[in-house]
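Here you go, one structure.
Other chains dropped; remaining ones untouched in position.
Chain naming follows the written order as A and B, and within any one chain the residues start at number 1.
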Amino acid sequence: MAELSLHPDRLLPAEPETRAIARRLYAEVKDLPIISPHGHTDPTWFAYNEVFPSATELLLAPDHYIYRMLYSQGIALNDVGVPSKAGPSTADPREAWRTFARNWKLFRGTPSYMWVSHVFSEVFGFTERLSEANADNYFDTINDKLASDAFRPRALFERFNIEALATTESPTDDLRHHKAIRESGWKGKVVTAYRPDPVIDAEHESFQDSLKVFAELSGEDVYSWQGYLAAHRNRRAFFAEMGATSTDHGHPTARTADLPPADAEVLFRTIVSGKATPDQAELFRAQMLTEMARMSVDDGLVMQIHPGSFRNHNHGVFESFGRDKGADIPMGTEYVRALKPLLDRFGNEKNLSVIVFTLDETTYSRELAPLAGHYPVLKLGPAWWFHDSPEGMRRFREMTTETAGFYNTVGFNDDTRAFLSIPARHDVARRIDCGFLGRLVAEHRIEEDEAREVAVDLAYNLPKQAYRL
Amino acid sequence: MAELSLHPDRLLPAEPETRAIARRLYAEVKDLPIISPHGHTDPTWFAYNEVFPSATELLLAPDHYIYRMLYSQGIALNDVGVPSKAGPSTADPREAWRTFARNWKLFRGTPSYMWVSHVFSEVFGFTERLSEANADNYFDTINDKLASDAFRPRALFERFNIEALATTESPTDDLRHHKAIRESGWKGKVVTAYRPDPVIDAEHESFQDSLKVFAELSGEDVYSWQGYLAAHRNRRAFFAEMGATSTDHGHPTARTADLPPADAEVLFRTIVSGKATPDQAELFRAQMLTEMARMSVDDGLVMQIHPGSFRNHNHGVFESFGRDKGADIPMGTEYVRALKPLLDRFGNEKNLSVIVFTLDETTYSRELAPLAGHYPVLKLGPAWWFHDSPEGMRRFREMTTETAGFYNTVGFNDDTRAFLSIPARHDVARRIDCGFLGRLVAEHRIEEDEAREVAVDLAYNLPKQAYRL
């Protein structure tokens, strides 16, 4: 049996002097509380504090990092517990877990390997590396622990030292679970974020249905342009009441527009008619980013833009399994021309903060660091999704710091629905940042006292300030 | 005289602990047989086993890595032995060699420096670095050795420990040389690969001539759409008989199409009429990638796609010297939309394997690793051509592993026509992979036993499996 143990110096640079510096920096940040200002955990966990289901249902079936890799090697999604449109997976959860264990080697060199090993070791206390031979022991042990009170959501939240955590909801969500959290008397800080894509994106499969709910919940005539905008203001205010400090926008591109009001209204009428062309749908999304910025100037919600994913690329998987099944693929994304209309209008505002993300690493040094290193309203979100990994985070710092510095970035976002991996993900980010800072010190580019201050800012102060938490 | 000696630790990371790990990993793979599943060596060498001509004709004149660098510094192609359309170079081979020797410093920091030094040291036994002063000694020594039996193609093939080697031929090739190899009784495994560009690309200068030969060799009416497809099936079957396990497609872009059959037939008629516009030629290439995938589902040939080269960029050089003269330049290449039609049709097939290459490194982390880390049919080819170099290979691993892992890649391809450099190229790849794995171990991202298994898989098992050799 191979041993499983997390080395205390993992992910720090191998060169001994640099590692020694990085280790000292990491000691300053490793126990800081977690600020998780953007993610996709389920608020019902914290509202009702029920025990989590089995290893397969908690760790495999919802983790698209895991099952996309297995799928790429010819393993059927159903066989690792992924539910389809037809219903729950028909696979035996224990068999699904064995399939995962048998294929663990596929994850070598991936961030999932780091995250899952951290969960196995730190959260569940395993000391043997996962293998086909110990798969059943893993499965049973995890299931036993999950059934205990110490592994209920709130207990883990506290054990993980999470100071604040944001989930993400649509304007069509009535936020009853967030209300339940607030009314429960539990002290954990769990807030929502306003993600209006389903009522903005005319190409979203639930657009028309979402509009109906949007009308009901806001009490506005969402089929008129002014009523539609009022509905957004109304729901944003309600989300803010439920703790939201940010909005989030996941569009195919970063395009923004600033149409004359009359043109915007004409466009809106086409959009709600259900007859919009793809170009019109794109233009409306672009216009709405500028409208959202305008509302943020008024209500102070921080605006997040997450562009550049080709959603549901695998036609067959989408047909059988629906969205968010590991088949979203990054595309080249342009920001310089795309953001100009919004920036021309609001780029120099005092009260606006726009955090931009990318799936196109070429834009770090070419477009995003130059933009964020100039415009007062812009900040750079951390390395995202496919790039939320040791090498990806390192590239992010190497390619943005020289032009944007550290103080136009916002610390780390875990952006995950895998609750148990949150400490692992923040730990990876802290280690990589300390390694990068350690190199700057070892190369005499900054002094160690400066690096120490930056390390703490990146781990704690910057996300708290940037998200106004 | 400066010494020439290949350091045993060359290309391994300098940091001592990482180097020690990498050295242990490399010890496990350095003597593994060479699998060369894609390249451009000449089958006549192995068929007839004649002695190679002189140093200039073997090492300079056919190596576009060498003469493109010399040309970039104002040295005429003719002066280093490169034949033109008008006939063989008029330069004295010895003078050409002296010109090369005098300019050896231009290659510092390039992979050619590594490859050629390896050939000089390991294959020919030189112990002095090439210079103007020893150019004649080099020239004479190489020529003497080449005249000996130990330097005939088959002897070198065996000395190089090549287990399998694929060449690349057009459907218009009758494969008589491959037949001669098989009938010779020699045990070396040399197979062909099916590269149909000349009968698919209406913009290829020999397209119409190639169609005629295609008709003769297949016995099909290649001027009808069904006959043309049948001719491909026919020639693919013959290539497979001659050992081929793969096809190869070198298009300007990665575009694929899946036209309704009637539209494909109309397009085909325009193509064979010789009146196709550039857009139609592009659409036909796109359609044919999907047709080739369909045939691969049936006959099991692994499909390689090598897109993104602007061929024959230098107008003057093309006019005087023809194709493949070091004037092919990479272009930005898009995969996410381009591959979708083929993937919509065959992306989840059990029996299909498509290996994708790129000359656009920005697509590694943004497009190709996400695609290969999801689709069962896709694998990533290794760093290619301009990027088939220490830094290029390192970037490939750093930018693909975290999303696609190691097991969605296929080991190394040398892709060369420079036969003597094959061991050098595989050695560079093995060293860089062991260095990358060594860093993962030194940073405690995987354990050394895992790295050891991966190193052997990358060097030997993966290419053998991926190419079904």
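Throughout what follows, a residue touches a chain if its C-beta (ideal position, glycine included) is under 8 Å from a C-beta of that chain, and two chains touch if they have at least 3 such contacts.
These figures come from a predicted structure and were not determined experimentally.
Undergrad: What is the total copy count for the complex if 2 chains are drawn?
TA: 3
Heads up, the rule we're going with is that only the chains that are shown with their structure count from here on.
Undergrad: Please tell me the distance, in whole Å, between the geometric centres of chain A and chain B computed from their C-alpha atoms.
TA: Once rounded, the distance between the two centres reads 40 Å.
Undergrad: Under the touch definition given earlier, write down the residues of chain A that touch chain B in their complex.
TA: Per the stated touch rule, the residues are 2, 6-7, 9-16, 68-69, 71-74, 105-111, 113-114, 129, 310, 313-317, 326-327, 329-332, 359-362, 386-387, 389-392.
Undergrad: In their complex, what parts of chain B are in touch with chain A?
TA: Spelled out, the residues of chain B in touch with chain A are 13, 15, 17-18, 334, 336-337, 340, 343-344, 347-348, 350, 362, 365-367, 369-376, 378, 398-399, 401-408, 439-440, 442-447, 449-450, 453-454.
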